[in-house]
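I have a structure I would like to understand better, so I am pasting it below and will then ask my questions one at a time.
Yeah, one chain of the complex is gone here, protein chain that is, but the others are all in their spots.
Labels run A and B following the written order; every chain starts at residue 1.
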Amino acid sequence: MSRLTAWLHDRVPIDPEELRKPLKEPLPIHLKQWVFCLGGTPAMLFGILAITGILLTFYYVPYPSQAFASVTNITYKVRMGWFIRGIHQGASQLMIVTVLLHMIRVFFTRAYRKPREFNWFFGVGLFMLTLTFAFTGYSLVYDQLSYWATTIGTNMIADLPVLGKPLLYALRGGPTVNPNTLTRFYDFHIGVLPMMMSLLIGVHILMVRLHGVARLEGDPREETYPFFPDHMLKEVIIGLLILIGLINYVIFFPPIVGALATPGDTPGHIRPEWYFFPTYRWLKLTTLSIGMAGSICYVTGLFFWPFVDAALEKIAPRRNLWLFVGTACYLVTIVFLLWEAIVG
Amino acid sequence: MTINAQKYLVGIMGLILLVSVIAAGWLDDQRRKKENPTAVVVVAAPVVSADLQPGLKLYEQLSCVACHGIAGKGGVHNINAQTGQEVPALIHVADSYTKPDLIAKIRTGVPVTAKLNPDGPVPPLHMPGFKDFMSDADMDSLVKYLYSLKPQGENLGF
Partner (left out) sequence: MNGASNAEQPANTSAPAPRSRREFLADAFMAVGVMLGMGGLAFRFAQYLYPVILPERLVEVSAGKIADIPAGGVRVINLPEGPVLLESAGTEIRAFSAICTHLGCVVQYRADSKEFVCPCHGGKYDFNGKVTFGPPQRPLDVIEVKVKADEVFVMMKTQKEEKA
């Protein structure tokens, strides 16, 4: 065996010990709790989405008069088509949920503080990418709900100051929704966004490896345990659980196809997907300008939160203002989400 | 849970995954036989004369073809619709609608498709109303095309 290893090592001069080092990385003992494994979950779901997504491109046709028919074809005629499509849809919903849960965990354990602020930025970026993925993906189905949700969603961009209109035209490939629009959304969804997402995921994980896992505030334990095989087994269990869960969900609740998109006819009850409910509810409360301004403030605050936290700490040391502000924001978001979901 | 126990758990989950996947494949055969709407994608369309081309183009661009089928032949499933649980074919509109009536129907649409079984679900597909989305000239072309869909020299019994 060592002759083979030597032969390989001549041609790929990497010291195998260097490769084994990350596997032996000692992790703080608090990571044994399942809630700390939520970071790897969205990455695994992205993998599942990438594979099922690529499979879907074998049968999906991104041209308006063909898109809906090809989706119908996949759902009802292609062998295991409903299976692949269902897993893709389920995984996308689950990815948004797990990204949110991971973000909430990082927030409440304050793992974003110095020197890890940059990784928080990358994390928020990943969150935004995930939502953009969901939005562009949904637009490809080209049934009534999908078409109108996309039309309304993109129309909101026009109201951004200065850049709004040019940005909207660029996004749509024209002043109104036209065949170019679908092609562009498709290209974003299968080309541009996956590249950005892969890059950001790599950077995000790299930053954690470089800094090491953040110590848990208030946890005095100094013990560690190795990444391999202990923590990795946990991740594998979660991964398999996700797969089994998704597959069985799709078996009992297979995907269906709605009504074909009709440009001349907006359906009565149109609204975005659940992950946009808070924004949607907020926008319905005030004028469009205030609504947009508020949303931009919220996202900016979220993005720069490590610095907001540091500033709050300076204002009132050890008074935990971060906890009050953060919890208040989360509560408002949840209230808006439930309000829109229940009352509509 | 010890490491070894976790490894056994992983192995068992792998087997559960196998069983789930086998079940999905078995269900696939059943599902594809049951629900089978016509995929309207790549079937060659019958040849249409030049004066009917504008109407045919509208028929395709406005997505009429996706529900009413190529040459209005129908066949698209519409669960619990009174029209035989299918989107109605258009091949006999020349005999069943006067021109003003047909134009009115296309402009207004059918907001809620009538149910076959009143206790059953609302049919998923309905006829959209094209209101003033089409010029009168375009509407004329479309109606001309629709009227041409009548089968020639056939016994026209319903």
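Quick note on the criterion: contacts are C-beta pairs under 8 Å (C-beta built on N, C-alpha and C of every residue); 3 or more make two chains touch, one makes a residue touch a chain.
A quick note: this is a predicted structure, and the numbers were derived from the prediction, not measured.
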* Asked: Looking at A:115, A:166, A:229 or A:301, which makes contact with the chain not pictured?
  -> A:229
* To do: Out of B:17, B:52, B:94 or B:110, point to the residue that touches the absent chain in the complete complex.
  => B:17
* Quickly run down the residues of chain A that touch the omitted chain. => 17, 20, 23-24, 51, 55, 58, 77-81, 83-84, 225-226, 228-230, 236, 240, 243
* To do: Spell out the interface residues on chain B facing the chain that's missing from view.
  => 3-4, 7-8, 10-18, 21-22, 24-25, 28, 43-44
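We adopt the following convention: only the chains that are shown with their structure count from here on.
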* Can you check the complex and tell me which residues of chain B touch chain A? => 3, 6-7, 9-10, 13-14, 16-17, 20-21, 23-25, 27-28, 31-32, 35-37, 39-41, 60-63, 65-67, 109, 124-126, 128-131, 133
* **List of chain A residues in touch with chain B within their complex** => 61, 65-66, 68-70, 72-73, 76-77, 79-80, 82-83, 229-230, 233-234, 236-237, 240-241, 243-244, 247-248, 250-251, 254, 258-265
